[in-house]
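Note that one protein chain is taken out, while the other chains of the complex remain in position.
Let's turn to subunit A:
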Amino acid sequence: MALQTLSPGAESTLVIAPMLIVLVAAVGTLLLGTRPRARAGVSLAGGAAYLIAVAAIDWYVVLAPDAPGAATYQVGGLPAPFGITLVADGLSAFMLTMVAVIGVASLVFSIRVLPELDRRSYYFPLFHFLALGVTGAFLTGDLFNLFVWFEVMLMASYIFVAYYGGPQHTRAAFWYVALNLLASAVFLLGVGGIYATTGTLNMADLARRLAAPAAYGIDPGPVVGLLGLLLSVFAIKAGLVPFQFWIPTAYRAAPPPITALLAGATKKVGIYAIIRLSFTVFADAQIGVDLAVPIVGTVLAGDSPLAFIGAALFVMGTASILVGGLGAVGRDSLEGVLAYSSIGQVGFIAVPVAIAATTTVPDVRHIAIVAALVYALNHALAKGMLFLAVGAVRTATGTSRLADLGGLASRSPLLAAAFFIGSLSLVGIPPLSGFFGKFLVFDAAAQAGSLSVLVLLLAGSLLTIAYATRAWNRSFWGQRTSAVEDAIADPVQVAVLLALAVTIVAVGIGFEPIYRFADAAATAALDTDGYIDAVDPNQTVSGVDGGSVDAGAGGGGGGGETGTGTINTTDGGETP
């Protein structure tokens, strides 16, 4: 009797489908207890269903000719901005697709890489909870809810980093937990501050209020600093310098399929959060930034917080490219090389985001976001596949130290082929997906007319070639070592790797639809009004203007009768 809720339409139900599928899969695998085969079956079924649900979102919400572009879901039927809104728009769908591909691959891989003993523990339920956290973070339209999904994701990843329970795993987990607890506290502080400043945490409502602060009677000044807090938290998740130090130890400690997921999916949550908050939510904020940087002597100025975000991201991104590239050249294990490489690659994603934030030309901003997204997709596919390949090498030879490896190419040509394609894609050789990622990033930098950025990107690319070649030469070419001599690669693992390799080639050859998708994602990321409309069409910014017009016509206290039902119409009426 109290259910006064909108009956959700089909598209709307689709939005929550991926989340429910992983949730049910997580609980299902827990309920199955100690039956490993049934657990693996339920996990795979969940993964397949997830893939289908995400593909359905991609088509019906974003790519179909008559697609709405964005669909929302009000959890519990409570209306926005009070209830929790889930929003699937182009950007979310693009990210979800990335996660679905790499997630299913590493799920199939997991079934083969773990010995029987591991399968009886909580591996699969935790895997699904990790996926749940990532999915929730991509779909939510509420800042506090984003915090909750971050926590869900982190709780699962804590256990995975400590999964093997040895001394170095415990040490890695200790640092990882300590750093992320600190980050969570900072995140919560930022979220609390934003609520205190603006009176809302719904992202669409937040964007609307910040675009017209006077109409809502708020002083948005503190938001810039609070956004800085949030940015640092997301940078920790993405592993940007100076927050990169947890990555090598954590990636080495976690089981390989999980490392693939950490690099391919949870890192992208940090990138996604930066793009979503900076461009969709804070881009139109009416806050003048005028900040003198003491040491360098430059002055950051602009009429939105983007000027500040852009500068910070630019420094972090370029530093990441250099630190990651230089670090990867000197590592002595495959995981070490790939972990440092992923620090560098995230720099390649952050730099175009920084270009998008600093430029004032809409076209350049758009192309830069597309570049960041395509690069992120390539990194998820290639790096995820390479980490899985390291898992396969470890299953076959029992080691991943470069000194103990050599001659794998002749021992297992298919595994070598997959690794080769992954490395080439990382370097950016046409026609692989990595080529378009690199090309678009360079294009964005060229269009922004920044020579120094181009030089930095070039240096980073050269470093990529150096460490990719070195890892390949040391482990796949040369004399076979004793570990390699008896190595037998698992056929299912190699099949998963080859499937991912084919995907990478296919993305490169059939790039047109991928570009269209990334283009739609970038449009969604930059379209603040569209986002607000999708979430909460009744309370548009013009509704506030209408309120003030009404107040003028009706005189004095007539501002409250605009019929839109906003809490703030009275404030709107008092402004003129």
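Note that a residue touches a chain if its C-beta (ideal position, glycine included) is under 8 Å from a C-beta of that chain, and two chains touch if they have at least 3 such contacts; residues count from 1.
We take it that contacts and distances are computed from a predicted model.
Participant: One chain is missing here; what is its name in UniProt, given the choices "(2Fe-2S)-binding protein", "Carbon monoxide dehydrogenase", "Na+/H+ antiporter MnhB subunit-related protein" or "Energy-coupling factor transporter transmembrane protein EcfT"?
Facilitator: Per the UniProt record, that chain is "Na+/H+ antiporter MnhB subunit-related protein".
Participant: For the chain left out of this view, which of A:Leu23, A:Ala40 or A:Leu139 touches it?
Facilitator: Residue touching the chain left out of view: A:Leu23.
Participant: List every residue of subunit A that touches the chain not included in the displayed model.
Facilitator: Looking at subunit A, the ones touching the missing chain are residues 1-3, 5-8, 13, 16, 20, 23-24, 27, 30-31, 33, 73-77.
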